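Taking it in order: structure first as C-alpha cells, then the write-up.
Apart from one protein chain that is not included, each protein chain of the complex appears where it belongs.
Moving on, here comes subunit A:
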Amino acid sequence: MPDQTEAQVVLRLDNITKTFGALTANDAVSLTLHKGEVIALLGENGAGKTTLMNILFGQYTADSGGVEVMGAPLPPGNPRAALDAGVGMVHQHFTLAENMTVLENVTLGTRPLFAPGLNRAAARARILRLAQDFKLSVDPDARIAALSVGERQRVEILKALYRDARILILDEPTAVLTPQETNDLFETLRTAVALGLSIIFISHKLHEVMAISDRVVILRHGKVVHEGAIGDTDRHDLAARMVGGEVSAPKAVPGVAGAPLLALRGVSTPDRGSAPGLKTLDFSLHAGQITGLAGVSGNGQSALADLVGGMTRPASGALVLNGADVHHWSPRTAVRAGIARIPEDRHKTGTIADFDLSENAILESYKDPPFSRHGWMNWRAARAFAQRIIDSYDVRCPGPGTRIRLLSGGNMQKLILGRVMEGAPQIILANQPVRGLDIGAVNYVHSQLLAARDRGAAVLLISEDLDEIMALSDVIHVISEGRLSPPFARGTMSPAQLGVWMAGHGFEETAHAS
C-alpha cells in the first residue's frame, strides 16, 4: 500500500452533487485517489455509484462540484476530455462492436477521424506490447463475437490502456467472470498498480473488495457514509455500513430431499446462434430441495430454463413430470403443471411495462376462473388478487392500477414472486431471481425460496453469482457449453473447484467414466 500522505493525488472529486428531479443521486460526494492506489466504491443499487462515475467520465454533468485529474480541472460533460486526461472506464455492459476485430475496437476513435489511414501494423504492435506488459492475452485480429466474456473484458481494459489511461474505473468487473478469470483480472490489476496506475473498483462482492483494494468508500443514498483503509474493517462491518444497519441473510439449514418432481432423461436441444443448446442432459429436481445451477452466462442456462418453463421442447430425450412422461410441452402446460416461473429478465419476459399491476398479476392465469369465465374478464377478481399480492409480499406501490413500469426492480420482482407463489407451486424455476436487486430485496426473495423449499417444493435456482448458489443450494450442478456436471452436495465443493468445472474442465472424464 502506498503511503497516502506522500503519494501523488491523481484524481479529486470535490463536493459533487447531482439531482434527477426530486431524487438526489449524489449529495456532496468527495473522493481522492492517489497514484498506485486501488479504491473500492461500495454501495447498494441506487446508492449513486454509477451516477458518480458517469459524472467523472463526462457522461453526465454535475449540478455542482468539480473534478480534477492530475491537478487540472476536467471540463464537465465531455467524455473526450476525460479520455484525454487519462481516465479509462470499463463499463459493466461492454461497449464493443461485435462484428469488428479487437484491433478495430481498440483503435476506434484514437486517431483523428479524417486521418488518411488506420496504421494497423503499428496499432497491432502496440496492442501486443500492452497485452504482454499487463498480462492480458488476446488476439488483436479476433472478432469480438468469437471471444468469451472474460476475453471481451480484457479488450475493454486494453481499450483504456491503449489510450494511455492512468486511472482505470471498473464497474462491477467480476459479475460475469469465473473465479479463475477473476484471479486473472486481479493479477492484471496488481500489475497495473505496480506500473503506477490507479484504480477505482466498483463492486458489491465484499470478499473481492477485501482482496484487491487499499481503501474503501461506501455510498448510501448518494452520500459518502464511510471512508477508510481496508485493514481497519471487515466484511461484516462493510455490509452493515452499506445498508445502514445490521444485515441478516436468511440462514439455509440443510433440507430433506423428497421424490423427484421433474426429471430430464437424456434431453438435448439445438444450439441457438452462439448460445449452446443442451447436450444429453440427465437431471432431476427433488421435492424439498434447492438445486443450484452454476455457470458462466451463456453456457446453456437459458436453454435449460426455457425447457423447464415450457418455452421449448426437447429435440430428443424425455421430460418426466411427477413420474409420468410429458408430451405436448408448452408454456401453458408448464403453468398448469404447477411450475412457478421467475424469469431471467423481468422487464422483457416477466412483465408488460405499460400494463397495470392487476393485469400483470394474472398474465399466466387470465384464462382461468376466477379471472375469466365464459370468455369474459372478471377485473374485480384480478384487482383483488393483485391487492392480495401487494399486501402479503409488501409491494411498495400506489395500488393495483399502477403501471408496472413505475415500480423499482425489487418491487417488480416481489409482484412476480407473489404471482407465482400464491398458488403454492410444487416446482419453482428461479432464473437469476435477485439480479439487480438491493440487499433487502435479495434477502426477501431468498427467504421466500427457502420457505417454499421447506414446505416441500422443488426449486431450480439459476444464477451467475456463485456466492448465491453456494449459500442457498442443497445440490449444485455446473453447466458449461450445454453439458451438466454431476450433482455436488452442499459443502462438498470449494468455489475454486466449482470454477474449474465452470471453465469447462472435468466433463470429459465424467463422460468416460459413465
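Things worth noting here:
Quick note on the criterion: a residue touches a chain if its C-beta (ideal position, glycine included) is under 8 Å from a C-beta of that chain, and two chains touch if they have at least 3 such contacts; residues count from 1.
Please note the rule applied: contacts and distances are computed from a predicted model.
When the unshown chain is looked up in UniProt, the name that turns up among "ABC transporter permease", "Acyl-CoA dehydrogenase", "Methane monooxygenase/ammonia monooxygenase subunit A" or "Sarcosine oxidase subunit delta" is "ABC transporter permease".
Among the residues A:R111, A:H236 or A:R455, only A:R111 touches the chain that is left out of the figure.
When the whole complex is considered, the residue among A:Y60, A:F201 or A:W329 that touches the unshown chain is A:Y60. Contact with the chain not shown here comes from a single listed residue; of A:L74, A:M89 or A:V395, that residue is A:M89.
By the touch definition given at the top, subunit A reaches the unshown chain through residues 54, 59-60, 78-80, 82-84, 89, 91, 93, 95-100, 104-105, 107-118, 159.
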